[in-house]
Structure formats: structure tokens, C-alpha cells
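In this view, the complex is presented without one of its protein chains, the others remaining in place.
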Amino acid sequence: MHFAGQHILSVNQFERADIETIFAVADQMLPYARRKRVTRVLEGAVLGNMFFEPSTRTRVSFGSAFNLLGGEVRETTGFEDSAIAKGESLYDTARVISGYSDVIAMRHPEPGSVAEFASASRVPVLNGGDGANEHPTQALLDLYTIKSEMHGRGGDIDGLRIALIGDLRYGRTVHSLCKLLCLFQGLEVHLISPPELRMPGDIVETMRSADHKVTETEDLEDHIAHVDIAYSTRIQEERFGSREEADLYRGRFRLNQNIYTQHCEPNTVIMHPLPRDSREGARELDDDLNDNPNLAIFRQTDNGVVVRMALFALVLDVVEQVDRDARDVNWYTGSRFQ
Amino acid sequence: MHFAGQHILSVNQFERADIETIFAVADQMLPYARRKRVTRVLEGAVLGNMFFEPSTRTRVSFGSAFNLLGGEVRETTGFEDSAIAKGESLYDTARVISGYSDVIAMRHPEPGSVAEFASASRVPVLNGGDGANEHPTQALLDLYTIKSEMHGRGGDIDGLRIALIGDLRYGRTVHSLCKLLCLFQGLEVHLISPPELRMPGDIVETMRSADHKVTETEDLEDHIAHVDIAYSTRIQEERFGSREEADLYRGRFRLNQNIYTQHCEPNTVIMHPLPRDSREGARELDDDLNDNPNLAIFRQTDNGVVVRMALFALVLDVVEQVDRDARDVNWYTGSRFQ
Partner (left out) sequence: MHFAGQHILSVNQFERADIETIFAVADQMLPYARRKRVTRVLEGAVLGNMFFEPSTRTRVSFGSAFNLLGGEVRETTGFEDSAIAKGESLYDTARVISGYSDVIAMRHPEPGSVAEFASASRVPVLNGGDGANEHPTQALLDLYTIKSEMHGRGGDIDGLRIALIGDLRYGRTVHSLCKLLCLFQGLEVHLISPPELRMPGDIVETMRSADHKVTETEDLEDHIAHVDIAYSTRIQEERFGSREEADLYRGRFRLNQNIYTQHCEPNTVIMHPLPRDSREGARELDDDLNDNPNLAIFRQTDNGVVVRMALFALVLDVVEQVDRDARDVNWYTGSRFQ
């Protein structure tokens, strides 16, 4: 696809070549995101960071990504306004806000709302999550993390062995990631969940149609034994009848350093879309893994900035200009990036 | 008036020459607001965007306007703080916040609060709406839109024929606009409303004293037949005893494509202060007008940025410097502005 001026609404809009384009631009963004270099390519541009549902993490990630390209951010957090309560349509909101901005990142609780908004917007819209529907930048940052972790281990996405663990039924994150994985070849996918929380059948079918080897199981320990990536997810207790019922599942799909050492191959990468639940009784990914160098969860969020910078640069068509007039960072940065 | 360092609190502070100054500067801002050119004239300056009452639209418009001049925005949305709950006076708040900012845009639910705040502020304050009292930048953007729409049709504000439709009693927007119209000559003003929602008598009298021909009526169809501008407003159902009672009025003052085609002269401009109520049963301005090129409602909000840029440039006294060192926009902009 030609990115300039396009909306980024769904993982379904990408072909493999698009993913490769995004990741190549993301690589180009690394020196800026890692505070080696400063670019001002979008100086004067305004991001409308429209979060009609709160999400500090995603909102700040979009905002920082835009700032790191030199642009300014105007934003909203939650339905602060009464305009929608007074009956304003998404069409009107989009027409108005897109006059204030050069590009919009939007989160909204209603599935489909971001696409509806985008159809009326006069500037490119990036979907920052529309309810249970889509969260394409999360899927992209997950896949980019997989690629870069595998690259560090001499591997690639093609041929990847991955375990997806936990609540595979309700997590839009794993759904979107699976769709993206279908653009690649020869994967071995272990879907580890309680029967009640299995991956929706259509997604399993799509992966099988892509010639991936897909196994559905309840057995954590056997199925994390020979994978490159163990991707854990939070058990979403709000979906269960009671906390006690949810606790049954949590106990069985907990990953900690002991289980890791006993069952996983060395250097198995651990991922999680975050937030992870660190409360007693939850801990699907135990804090005792924090010093494990294969814990990639904070490299994932770091990569979120990189991927969002790449998308902004692409839809605003400044990729060729990013490195022009860039300079070295002149303040203290320490050695924060692993 | 001399603008440098002045507060912008009320439409009453302007003479015709002031309006002409503001609009001339607004014209100068168009290439920046329309993303043809970038200026950094206010690089290093800070806007205190103090919205003690939420209003996404107005808040983001002020903020974007300041960003488009190169400045930074610090802001607040709602009474987040307990300082006022702890008994802090507006005087103290103003003294403190004006030490953090170079200029302040402020909205507050209490009539008169912005003027009180301004009297203690050490920097210029722009009124972004103080309850039912004043919202001068809205009136200015409306008038600027009228001027630019008329200009495109070979006309001007002098001699304008305008219909104001709907709730003329409670809408501060139409009140302020009428006051500004008194600075111009030879207007024909049709005030179309239910008897219960008529324009306050003193405003009608002021317009008549300005030698405008003012008609008050309940007849929509006859009175939109020979006007240049049909300015619709939302029926504010919260003022009525019941939704059903309010619905009586809404039905009669609805403008849609069919009524427009049947009754209006070609090219009659349609305006509305927004938000419009697009819910079934309301629709004072029907969505079927969205493709009508004479629907100016989003040009109004676009002009809001332009007018606010002009006010910032005037009160901070940088009008002469705006175009210096300006450069062309270097990112994708498409053809968003009509």
C-alpha cells in the first residue's frame, strides 16, 4: 500500500510487504527513540491525540512518538466534553477535530467508531483501540518485537515457534497478532488456554489455512518447552462469574522463573501485552522474572514508540526527510535501553 | 484599540476598526492554519490553556492555534485541583498561573469569573467562555466566517441579510454575534424562534438603534427565503419542562436539504455554532446537508483556529514577525481545507 495520507485502522489492511516497509522505517527510528539522535522533521505539525477512553500507556506512547519527530500534541482524555452528550455525531466531531490537526490518534470504547470517525476525517487517523475490535499498533509492536528478538537470536518470523498463553478468547491483542502472523510462513503455534477461553475458531482456521501448525492445549509446561516465544496474557477476571472461578485458571497458567528454568529452552523470549497483574493470586507473569534478560515486555513498550514513529512518518510522508538535519542528543541519557 | 498586552474578554470592547484589524491578521494566518506554511514566531512562549470547565473543541482550538504559531501549551481540564476547594481565590489562582505563562486562554462556568481572573493576571487573558456571559472568540469566528463566505459571493457584512434560527433566548453565541453586527451597516435580520425563545429585547433594540431592519417571526420558511446566511442553533432541551415540550419547537425549526432547496435562494450559507444535535427527534440541521457546499459549519471551526491565532499574535505583538523565517510545510497535507 501507499501510506501517505492513509488511515491505519486494522491489521487486515496490511500485506507482508507493508509490514516490511513499516519495520524498515521503524529500524530507521531507533536512534531517535533511543535518544542517540534528535530529528525535528515534523516541527510545526500537530497530532490530535483523541483518547475518548483513558489509556495512559498508549496515549503517552503516541504522544512521545510524535514529539520525538518534532511535532506538537493536543489531546483529550475521556469523554470530558458534553458535545457527544448533546447529540453530536462522530461525523461532526471528526470534521471539526481534523481541522485542528495534521494527523489523529484515536481510542474509543465503541467497536467500529474509529473507522466511522476516520471516514469523516480530513487527516490520517491511527486507531489506538476501538473497544474489543482492533488495536493495530499493539499488534505491530508485538510483531516488531518478535522480529527483533528473533533477529538477535539468529532467527526470523518465518519458521517461528510461539506459544500464546492464557485468555485467548477475549484478548484482542492475540487475535490481531495471529492475523499478522498469517502473512508469514511455516509457523508453529501453541495455543495454551482453558477450554472456556480458547482462541475463536475462525482465527484458528485462518492460521491453518496459512499453513501454520496450530495446536490447542491446556498443558502449559509441555507446550512452552520448545518455543522461541512464550507470549503470556492476563486472565480477564471481569469476564468470569466470580473471582474464585477466575483464580482456577490463573493458577494453571502462571509463568515464573522456576517454571521457566525447568521447562523452557534457554533464551526463550517472554512477552506480554501489559498490564500484567502483579497482585497476589494473579501473577500470570511473576515478578521474579524481572531480571531475566529474556523478559521482553519492556522492550515491547519501547518498540511501541518506534512503531508509532514509523507510522506517523509514513502517513505524513516524511520518511526520506527524517535523517536530514538530525543531530546528536545533547543531554544526559545514561544507558536506559537494554 | 492597541492590542499588545490587552485582555480579550467581551465583544463589547471592540470598535469596527478593531474587528477589521483582527480580520486582517486572521487573513495573514490562513497559510499557516491551512498547512501551506510553517511559522515559529512564538517558539519559547507558553500558553496557559486553563479550562475550568471541559470543552474539547474550544480547548483544542486554542491549543492548536498557539502551536501553529510555534508556542507550547500547558493546560488544565476541569476543576481537577483541590486548591479552589481549599478556599483559594481567583485572584491567587491568576497571580500564580500568570507566572507560568505568556498568555492565558480561560473557560470557567461562572459569569464574570474570567474578567475577575484577568484583573489579577500578569499576562493577557483570552476569554474562552464564562458561563452564560461571554464567548467572544466564538462571535469573532462567526463574523469572520460571514465575511469570508460573503466575500466569496461578492458581498460583505454591510448590507447582509441574515436569519438567526432556533433558541435565541439562551444562546450566548447569537447574542454576542448580534452585538458585533451592530458595528456594521444596513443589515436585514430575521429572528426566527418560538415566542418563548425570542431574542432578549435589549439586543433587539440595540440592533434597531444601529439602523438594522429587524424582524421577529415564527415562520421559518418565508424568512429563510431571501437571506444570505441562515444561522441555525440547537434547541436547548435542558431549559424546557420536558423533552416532549422541547420537541414541539424542534420540529418547526428544522433545516434539511429539502427545505433548503424549496425555500432558500441558491448559495444561501448555512451556519451553526455547533455542536448540532444529530439525534433522531432533534436534527435542527439535518445530516443530509453534509454534502451541500454552502454548509459552512466546519469552515466556522476551521476559522476558529485562524481567529485565535490572530488574537494571540495581536496581544503578544508579533504580527509583523509572523511571516519572517516562515517556511513551506514539508509533510503530507492532502487537500483537507475546502
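Letters A and B mark the chains as written, and numbering starts fresh at 1 in each.
Operating definition for what follows: a contact is a pair of C-beta atoms (placed from the backbone, for glycine too) under 8 Å apart; a residue touches a chain by one contact, two chains touch by 3 or more.
Remember, predicted model here, so these are calculated numbers, not experimental data.
Listed residues A:N67, A:S148 or A:Q321: the one in touch with the omitted chain is A:N67. Of the listed positions A:P195, A:G241, A:P275 or A:P293, the one in contact with the omitted chain in the full complex is A:P275. When you scan B:A17, B:A83, B:A132 or B:L248 for touch with the missing chain, the hit is B:A83.
Only one of B:R16, B:K36 or B:R122 touches the chain withheld from this view, namely B:R122. Checked against the full complex, the candidates B:S101, B:Q138, B:S278 or B:T333 give a single residue touching the omitted chain, namely B:S101.
With the whole complex as reference, residues 35, 38-40, 54-57, 60-61, 63-64, 67-68, 70, 72-73, 77-78, 234, 274-279, 282, 287, 290, 297-298, 301-302, 305, 329-334, 336-337 of chain A touch the missing chain.
Interface residues of chain B facing the missing partner chain: 4-5, 41-46, 48, 72, 74, 76-77, 80-84, 86-89, 91-92, 95-102, 122-124, 315-318, 321.
As a working rule, only the chains that are shown with their structure count from here on.
The geometric centre of chain A is 40 Å away from that of chain B, both derived from CA atoms.
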